[in-house]
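Remarks on the structure that follows.
A single protein chain has been removed from this complex, and every other one stays in its place.
By letter and in written order, the chains are A and B; residue numbering begins at 1 in each of them.
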Amino acid sequence: MSAVREIEYRDALREAMSEEMRRDKRVFLLGEEVAEYNGAYKISRGMLEEFGARRVIDTPISESGFAGLAIGAAMMGLKPVVEFMSWSFSLVAADPILNNAPKMLYMSGGQFGCPVVFRGNDGAGGQLGSTHSWCVEGLFSNVPGIKIAIPSNPYDAKGLLKTAIRGSDPVFFLESERMLGNKGEVPEEEYLIPFGQAKVIRSGTDCTLASWGRPVHFCMEAAEEMQKLGISCEVIDLRTVRPLDIGTVVRSVKKTGACVVVDQSWSFGSPGSELASQVHRHCFDDLDNYVHRVHSADVPTPYATNLEQEYLPNARKIAEAVRSATYNL
Amino acid sequence: MTSLSHPTAGGTSAPASPHSVVHTKVYGDSEHLQVPAAAAHVSSEQMLDWFKQMLLIREFELRCMQAYQEKKIGGFCHVYIGQEAVAVGCTAAVQHKDPIVTAYRDHGHALARGMDPKHCMAEMFGRIGGCAKGKGGSMHMFDRDNNLYGGHGIVGAQTPLGAGLAFGCKYMDEVIDGKPNSRVSLCFLGDGALNQGAFHEAMNLAGLFDIPVIYVVENNGYSMGTAIARGTTMAHSLITKAAGYGIDGYVVDGMDVVGVYADMKHIADKCRATSRPAFVDMRTYRYKGHSMSDPRKYRTKEEEEVFEMHDPIGRLEARLKTAGLLTDDSLKAMQKAVRDTVRDAITWSDESPIPPMAELYHDVFVEPWGPYTGSSQPAMNGGTANQPSMRTIDTKEELS
Partner (left out) sequence: MPINVTMPRLSDTMEQGTVVKWYVKVGDKVASGQVIADIETDKATMEQAVFDEGIIAKLVCPEGKQVKVGDVIAVLAEDGESVSDAASASSAAPAPRGAVSAAPASNAAAAPNAATASSTAPVATRTIVADVHATDVTDGDRMRVSPLARRMASEMGVELSQVQGSGPGGRVVKRDVLLAAENRSAAVPATRGAQIAANELVAATPSMMPAAAASAGALVHGGQSIEVPVSNMRGIIAKRLVESKQQIPHYQVTMKFSMDAVLALRGSLNEQLASMEVKLSVNDFIVRACALAMAKNPFFNASWAGDRILLHQQVNVGVAIALPEEKGGGLVVGVVKDANLKSLRQISGEIRSLGEKARTKGLSMDEMSGATFTISNLGMFGVDNFTAIINPPNSAILACGAALEQPVVRNHQLVVGFEMAATLSLDHRVIDGAMASKYLQSLKQFVEGPTMLLV
């Protein structure tokens, strides 16, 4: 095989959906503007032409209605993929996605599962203001019964989305508007990436950086900076927060003795606080300092560019946390 | 006690006897819906069968109340007494393959759909023999074999699900199998759910997407303790709401099982043929409180008595006796048989074991991971409820 081709994050998502729809007629896509408009973010571009209006379905702006509809269809045995234009809009569908999808199998004593994938943009897009900039993993990772994937690059986006669609359980798939145009190597051949397998994307010996989604890139920047100071960082992309691959993080922290968790959601009761707590538990005697955390500031997302930049996790904040964690401040 | 009004009528409209309701239809073709029972070909066997089903539901619910008071049933418990004709008539009017989904007052629907009373009772007792292995409880009756997609505890939550079930049926028939749609779905809701956003979104989607779902509003006049006119606009004519979504609306007397069957058969046949939704204002009444702790101070004794005079079981009993299909002796035998069935269900449930602790982490995910051990069907579906599949531990969790 010659050089691996590079495609955008949004193309990787489309390829995953299209391949799975060709493979399985039970799979269909529905959401706002997914069909005739070709997707608000052009993720589903061309899918209406290929699959027709019965399988690529424009819905009205009615999240509670179409999320619930998808769950009913999944109980019947179909495999819906629901696009939320933004996960911020999923909050009006909280009852179906949190009370129905994750609990149906349990409450029916194993009779009705919910193989449905909810996907869409998560996190600050860029001056969208507070209502449109939710990082819902902070809220939703608290709920048992759902799996949550937050891919940071096109390769993972495709492999994880195919796994999500092919699985039998409800999945929340969190993408980022800011990464849709990012390019990355994605092979032509089919592949799937299992959930719950973190990836060490940079090895190091002095401090472990653990993150998922867009902040993974900031971690890589910070690691580069730290290298100049002689601090060697190991960067881990968790890829899914439920299941959480704590084993890979623990192995790394046992080696480095220091850990910084980077999570774009708010700090209080977040996947980041959960990961830090688990690291403290499993690595208690291996830590040279407490686990440091970098989150979005504990305020509503501001609009002004400078404030929004300061609000989000960034390479500077991560670098500071690494220096503090390794006693190099 | 003179001029009594159905709570539906509220304070503003003219008082009306609850059973002077007419079968009306305000949207779609202008034909006045009035389907005589004879036209719907109701046999004497069918009527006797419905009578027995209604007796069973009433006895079952009575004994539920008793079991609740004896602390065998926990949590919340909402009984169906008074509304039996709705579940029995509606279920008879559709086919077994047609999905049904309902709200939390769901024991009647489960029994009418064919769930064995012992699995229904054991569920409320929190035993492994329950339809959901004791994990769902009174408000969450599910039965895969009988196409019952749940009791749902959150008011209105089942309405988008009902649209989804019907959407799923139609998609499977038309998109996957390439043949015409063959199923309609029944989605029951209480009148309280009319004020939930989810209901309106579901109606809009059903109308927009031509989804063959029938929303049956079991209009018993009260959402918990609030009379319908105090919480819902146009309470005297709920079908106007359906008109707003381009959906055919009907008013049906829910206290007459033969009428419920005849009207619902007509509606269901039409929905199946046209692959369109429908909305039914099913006028009924619950004799008991909203839940077990409701003293019913918001309504008068006289009102309750009026409805009890029009009891669906009493009405059918009179009809059967007039037609010579029922005698005092055969009635007694029927009542005894029903009592025995329910008593057996209680004994069976008492003896059904409590769920083993391994059930705690079972049925959370289909695919096992971490502490979760996968999923299996309850015993009533031929599953091995007593033996959850082998626990699998993600080796990554095995640390230090």
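Everything that follows uses one rule, which is that contacts are C-beta pairs under 8 Å (C-beta built on N, C-alpha and C of every residue); 3 or more make two chains touch, one makes a residue touch a chain.
Note that the coordinates shown come from a computational prediction; the quantities given were computed from them, not determined experimentally.
Chemist: Could you run through the displayed chains and say which ones the absent chain touches?
Modeler: The chain that is not shown is in contact with A, B.
Chemist: Touching the left-out chain: which of B:Y68, B:F167, B:Y250 or B:W369?
Modeler: Considering the complete complex, B:Y68 is the one touching the chain left out.
Chemist: To test your reading of the contact rule: which positions on chain A touch the chain that is missing from view?
Modeler: 257, 284-289, 327
Chemist: For chain B, enumerate the residues touching the unshown chain of the complex.
Modeler: 62-63, 65-66, 68-72, 74-76, 292-295, 297, 346, 350-351, 353-354, 356-358, 373, 388, 390-393, 395, 398, 400
Note that only the chains that are shown with their structure count from here on.
Chemist: Counting in whole Å, what is the centre-to-centre distance of chain A and chain B, each centre being its mean C-alpha position?
Modeler: The computed centroid separation for chain A versus chain B comes out at 39 Å.
Chemist: What does chain B use to touch chain A in their complex?
Modeler: Counting only chain B, the residues touching chain A are 99, 101, 130-136, 140, 142-144, 149-150, 152, 154, 157, 159-169, 171-172, 174-176, 197-198, 201-202, 204-205, 208-209, 362-367, 369-370, 375-378, 381, 383, 385, 394-397, 399-400.
Chemist: State the interface residues of chain A toward chain B in the complex, per the touch definition above.
Modeler: Chain A residues touching chain B: 25-26, 28, 54-55, 57, 59-60, 62, 64-78, 92, 95-96, 99-100, 104-113, 115, 144-145, 147, 167-169, 195-196, 243, 245-248, 250, 282.
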